[in-house]
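With one protein chain removed, the remaining protein chains of the complex are shown where they sit.
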Amino acid sequence: MNGLYLTLAIPLSGTALLGLVSDPARAAWINILFSAATFAASLWLALGVLASGPLLSPGHFFYIDAFNVYLVALTAFVGMTTAIFSRPYMAHEIHKGRVTPPRMRLYHAMYQGFLFTMLLALSTNNLGMLWVALEGATLATVLLVSLYRTPESVEAAWKYFILCGVGIAQALFGTVLLYFTAAGKISPETGLLWTALHEVAAQLDPTVVSIAFVFLLVGYGTKVGLVPLHNWLPDAHSEGPTPMSAVLSGLLLNVALYAVVRAKMLVDGALAGGAGSHNPELAGHLMMAFGLLSFLVAALFLHRQRDIKRLFSYSSIEHMGLMTFAFGLGGPLATFGGLLHMTVHSLTKSAIFVTVGHASQIAGSQAIDRIRGLIRTQPAVGWGLLFGTAAIAGFPPFGVFTSEFLLLSATIQSWPWLTVVLLFGLAVAFAGLFRTLHPMVYGPVPEGQGPVRANMLPVAIHLALVLWLGLSIPDFLAAWFDQATLLISGGRLL
Amino acid sequence: MVDLLSVEAWLLPLAQTLLFVTAAPLLSGWVKRVKCRLQNRRPPSLLQPYRDLAKLFGKEAVVAETASPLFRATPYMVFASTLLAASVVPLLAVHLPVAAVADVIVLVGFLALGRFFLALAGMDVGTAFGGMGASREMTISSMAEPAMLMAIFTLTMTAGSTNLSSAIEHLLAGGLVLRPSFLFALLGLMLVAIAETGRIPVDNPATHLELTMVHEAMILEYSGRHLALLEWAAQVKLMLYGVLIANIFFPWGIATTLTPEALAGAAGALALKLAVLAVAVALAETSLAKMRLFRVPQFLNLAYLLALLGMLSHVILEVGA
Partner (left out) sequence: MSFAQLALEEQAILLLAALILFTSFSLLAQTRIISSIHLFAWQGGLVAATTAMVAFVHHEPHLYISALLTLGLKALLIPWMLHRLVMQLAVAREVETVVRPALVLLAAAGLVVFSYYVALPIERLSPLATRNTIAISMAVVLLGMLMMVTRRQAVTQVVGFMSIENGLFFAAVVATHGMPMVVELGIAFDVLVAAVLFGVFFFQMRESFDSLDVDRLNRLAETGEGEEIAP
């Protein structure tokens, strides 16, 4: 229990404290310190939950089970490593004059605020608070997207704000509808608690729950970046500071997907009740359709990108689509694959954004055509980009390959012909990533290009973890995923 | 059931129509009077419209050489159709024998007939103003009519009948009910009434400014008794809309039995309602400026929208509540 409160209290107090620190260099260190403390607290919490099972806070306001505790730990971990990367990166940006110290104060305070809202969204048991926290995550990051105050960044932030704001409003409507169906079944005070709703799921009216799910999927799906509601995502990723891109892609999308999966668990419970005319897998089928569409569209759009950060944000949409598809498919195998994919994608994608950030600092541009010869100018960055791209494209020894393999096997079992579509999409995405990679890494070095101050440690750790997960999943982690799989799909894999 | 063939049964509706026609100039006089007061002018006598009509009747009617027989027939057609329309609207009492034909659609039909002849006559002489007025009038009415029908249908959906008499009875029996659809229908119908009776801000009955006039442009060529009939018909039309709004939305006071006391009470109540309504019209005419002609479609779109909202809120909020 204390682990949970610490996990939430540390970033919250960090927000307040960093709002007072005006020296960017010192603030960066404090930021790392708080992120590390959050990670430690989350580990404490995770170990507690693993040892003694799900945790329901007094008053039932927080609920931690195997599913969200691993996301809490993952969020805190990537938050910490990105904070480490952010220190030299943002120092370089200040040096170049792209940001001013007052804006850095906003940046650091909001970095912690963003972590807090995500952790709150993951740990709360109240669906209303989940919405409030996710909206809060938008609010915390929207000023960071326009941190550079260029016309492009203001435009991207505006799009992000409006699209996510409107989208997530639909989710609130869905939440109201859920609360509405629960009226009479459970008392009004507990009517929005996920655990209470999950208990009475079978008694909820299937029609209203279906309508509510459509609203929830559209709402939170906007934040996941599902096509056709994805327009904000590449803009916000490419125009904001790179550490923000790393946490947006690596974490926020996961949290939004987490909200969708939680909603799906309720809907599955309500529809399995067996009211004749309702498709019991409605939620799953909707998620599969949206997921597959996002996956294919994003894979095709990869080929048309000329900005390196946009390239990898489309790759994020592609992978989020794949995960949505996996959770929609249901069943232990696909769910296990989806959980694993969430993890490896977070780790890999944040590592890639870190590398890409340094790469564009070296080249002085985010244009793919201008980034050349990284491996000769700064070998660490070049190798990082090469390995990161290989990992995200699904090259064998890496964890992404394992999770995609699991997902494909699950698809062959239940929807064999969709396997062809998935394989086609993976091939297209693979080609889209690699056609531009070679010149960026090996091409001729432009004149006057020199190395920058970079901390490649986070990248190394992330990629090593992904490699480890690809070679052999450690027992404790497998058991952990298995518990979460049981919660979501109702069956065990191992 | 009233015996439709007995003479007595027809006397009362006849008297009612007669009252309608004779009281119409009085209402116009009252509106003018209130307006004068509001604008700090000395008001003419309440009976001035009667004097005007009498004077016009006494004058020789001049008809243009190019005019066809249609031109001569039109004042009578217009007056007759307006008269018939007025006879359809329950003025003091429901349950009259003509109540069987007191249908909204008949009412709208009579009004359309009158307008049709007026527009034809406007073009008949071949002057520029007449044609212009006719085209404007038809433009306005083509947009006002759907709005009016929509508003009326909203009401009749609640009452379950397009018969005005039984609709009013139904509403009267229901007591005070705050129906959202009625609010919208009332507002929509008021806008339509303003447009159809040629009041500010759509048209100004008091000017002959060539750029803006609509109704006056059509009857510019008329004189003498022809003009008197047309003016009178316009006054009846104003009263008709007033009575329609007063009796449908505020039906209290209308006589449901045919006793002298009930009829006297109904007359008093109606006079009061119309007097208040006239004050509202005068207030609006004093405070608003006439709008440009190409803004009129927007005005009528608003009327249509209000009527549509009335219909929607009836279906959504009131059915199955």
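Should a chain be cited, it is by its letter among A and B, assigned in written order, with residues numbered from 1 in that chain.
Criterion: a contact is a pair of C-beta atoms (placed from the backbone, for glycine too) under 8 Å apart; a residue touches a chain by one contact, two chains touch by 3 or more.
Everything numeric here is computed off the predicted structure, so don't read it as measured data.
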item: Of A:V260, A:I308 or A:A391, the one touching the omitted chain in the full complex; value: A:I308
item: Given A:T82, A:S245, A:S294 or A:Q366, the one touching the chain that is not displayed; value: A:Q366
item: Sole residue of A:A40, A:V132, A:A272 or A:L437 that reaches the chain not shown, by the stated touch rule; value: A:V132
item: Interface residues of chain B (partner: the chain not displayed); value: 174-181, 183-184, 298, 301-302, 305-306, 308-309, 312-313, 315-321
item: Where the missing chain touches chain A, by residue; value: 96-98, 126, 128-129, 131-132, 135-136, 139, 142-143, 146, 149-152, 154-159, 161-162, 165-166, 169-170, 172-173, 176-177, 179-181, 183, 188-189, 191-192, 205, 207-208, 211, 234-235, 238-239, 301, 304-308, 310, 360-361, 364-370
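Here is the rule we go by: only the chains that are shown with their structure count from here on.
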item: Chain A-chain B separation of Cα centroids, rounded to whole Å; value: 66
